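Yeah, one chain of the complex is gone here, protein chain that is, but the others are all in their spots.
Chain nomenclature is as follows: A, B and C, assigned in order of appearance, with residue numbering initiated at 1 for each chain independently.
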Amino acid sequence: MINKIVEDTRQAIQGIKSGDTVLIGGFGDAGVPFKLIEAILRTDVCDLTIVSNNAGTYKRGIEALLLAGKLRKIICSYPRSSGATAIVELWKNRQVVLEVIPQGTLTERIRAGGAGLGGFYTPVGVNTLIAKGKEVRVIDGKEYLLEKPIRGDIALLKANKADRYGNLVYNKSARNFNPIMATAADIVVVEVNEIVELGKLDPESIITPGIFIDRVVLGGQK
Amino acid sequence: MINKIVEDTRQAIQGIKSGDTVLIGGFGDAGVPFKLIEAILRTDVCDLTIVSNNAGTYKRGIEALLLAGKLRKIICSYPRSSGATAIVELWKNRQVVLEVIPQGTLTERIRAGGAGLGGFYTPVGVNTLIAKGKEVRVIDGKEYLLEKPIRGDIALLKANKADRYGNLVYNKSARNFNPIMATAADIVVVEVNEIVELGKLDPESIITPGIFIDRVVLGGQK
Amino acid sequence: MKYLPLTERQIAWRAAQDVSDGTYVNLGIGIPTLIANYVPEDREVIYHSENGILGMGPEPMPGEEDPDLINAGKFFVTILKGGCFFDSSLSFVMIRGGHLDLVFLGAFQVSEKGDIANWTTGDERTIPSVGGAIDLAVGCEDVRVLMRHTTKTGEPKIVKECTYPLTAKKVVKRIYTDLAVIDVTEKGMIVREIINGYDFDKLKSVTAADLILDENWKYLIVPEI
Partner (left out) sequence: MKYLPLTERQIAWRAAQDVSDGTYVNLGIGIPTLIANYVPEDREVIYHSENGILGMGPEPMPGEEDPDLINAGKFFVTILKGGCFFDSSLSFVMIRGGHLDLVFLGAFQVSEKGDIANWTTGDERTIPSVGGAIDLAVGCEDVRVLMRHTTKTGEPKIVKECTYPLTAKKVVKRIYTDLAVIDVTEKGMIVREIINGYDFDKLKSVTAADLILDENWKYLIVPEI
């Protein structure tokens, strides 16, 4: 019998190890798996690379990981936010490596990682600092940059509801990066607001099919 | 006021012209916009290039277009099917150009066309006839083919329900190529089983947001 | 003659008049966000938010905020009838694939050729943050900029060549400032509207690019808001 539901967040993140690349869902605070991130704080793993849209705020989520000294690198599109102080300080003091990627390129690189592609050509970033060190190629008269896939050792996601197969639905704009990150890591873990019986999710409306999910844990209401 | 609903299939396909590339949704008979295709038969456009998963069967759909002599070329993944006789005959007699593409590469090339990408590297087709004439590139030790985007002048889709914004939901496996083709043509037209009031489709469950859709026409029940 | 530069709200009001019925629009962070308040009510406009919303509505009533329903600036918003949610991947298919009709952005600088610099000053002390800025600038056929005509210290923001790191080349079609409305065309920058009490010569003196005065130029008139 397939049952991806685990008892607690400690079991949920099992297998995470120092040096790992961790994909973390969310945009702002919406769709961030705060409980799973807290579980990392209770382990001794460190030297992590985080891939996420933002870099945490107000000492919670990714900012808590930064403050706990667990991160080597952050790959994101928008670290600057009101309430984002740790990343600014650590970046200034060169205590964390920061890689800033256009948001659409970030989504597409993660998708490529999950889709088994070797890379893609995007017009985004041509003639900018983003192009530094990247191959520029003219295709049908237009310039593009070659961008490579991103994959994680583990992905930490947040969804609204799950069943025991790991089928997921999200809530409003808390969907954001979660569905693509679900496809692009060796271990994919999701924190949900609610676990429902198999068959309760409409087959037409499941956003992330369970095939992408390894473990589901109840995270408590948002 | 936004109202993408048109009265009949003739209005729906307005703008189609000889020499156009036409994306047509469907897999087998499921999700094929038969009424929109019939509307093409009633025009004098010809010399069309069709992009679709199959090449029609039993004198209906794409096969009807073939029999009417309207097609110059078919780009598809699987022309051979029980009931597919026209494509076989015309191909043997070199009366139609056939380009066969692996199904996942076909979906991805259409998606790239809709997503503004210049191309992508896929491992599918390396060391096969598919690789003929294509750039092979080693990325991180693995071989990939460069594949280019596909776009249509017009896309003909089938969905289950639509509202006046063109938001769409599909029915079961009739979804198939329709959502990606919706992103990749200059004019995007959809034939639906039912038109519903704005607000009746659940914002969490809309599969194709109306932004991709130009015209909606009621096609009669499947 | 006395003159009153437009307020940010007035710049947004002016831009809002150009948003026609039935358009799909993305409003960048900053002044552009204000545009939604001033689009004439008889026009049905669908707002896109890059974190995965189409049909975004105004801020919610106090007490009705939903932490899962925010815009790209991380402020609480609502969703209107006919709106929908999707993931970041599909959101950027919309943006990069050219599916939006109109994008309004803020900018540090815009060049004569329509180059835009709006994501980083290149300052070593300011953390770079790009978000969807480049995608939005590159993806849409009709990119418009809302900004003050000059910096706080009076430096022109409309320039021959951007000195700040570029966001994208040759993309800006129209600029709305507190002094004028200017189109970026093949022939050069054409001034369509100037505020009352100001004139073309004064405008040239605060602009570091060549300007052409449209022979049918008009006063840039906005309501008090």
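By our rule, contacts are C-beta pairs under 8 Å (C-beta built on N, C-alpha and C of every residue); 3 or more make two chains touch, one makes a residue touch a chain.
Remember, it's a predicted structure, so these values are computed and weren't measured experimentally.
J.: Report, in label order, the displayed chains that the undisplayed chain touches.
T.: Counting the whole assembly, the omitted chain is in touch with A, B.
J.: Of B:2, B:75, B:101 or B:201, which sits in contact with the chain we cannot see?
T.: Considering the complete complex, B:101 is the one touching the chain left out.
J.: Taking the entire complex into account, which one of B:9, B:49 or B:176 touches the absent chain?
T.: Of all options in B:9, B:49 or B:176, contact with the hidden chain holds for B:176.
J.: Spell out, residue by residue, where the missing chain touches chain B.
T.: Listed in rising order, the touching residues are 27-31, 53, 77-82, 87-88, 91-92, 98, 100-105, 107-108, 110-111, 122-130, 170-180, 207, 222.
J.: Pick out the residues on chain A that sit against the missing chain.
T.: 1-2, 111, 114-117, 163-165, 167, 183-184, 198-199, 201, 203-204, 206, 209-212
As a convention for this text, only the chains that are shown with their structure count from here on.
J.: Farthest chain from chain B, going by the mean of C-alpha atoms per chain?
T.: Here the answer is chain C, farthest from chain B.
J.: If you tally contacting C-beta pairs, which comes out ahead, A-C or B-C? Let me know.
T.: Between the chain pairs B-C and A-C, A-C carries more contacts.
J.: How many angstrom between the C-alpha centroids of chain B and chain A?
T.: So the centroids are 32 Å from each other.
J.: Centroid of chain B to centroid of chain C, CA atoms only: how many Å?
T.: Measuring from centre to centre gives 35 Å for this pair.
J.: Take the average of all CA coordinates in chain A, do the same for chain C, and state the distance between these two points in whole angstrom.
T.: Centre separation, chain A to chain C: 30 Å.
J.: What positions in chain B touch 2 or more of the other chains?
T.: 115-117, 203-204
J.: When you check chain C against every other chain, which residues touch at least two of them?
T.: As it turns out, chain C has residues touching two or more other chains at 79, 85-86, 92, 96, 138-139.
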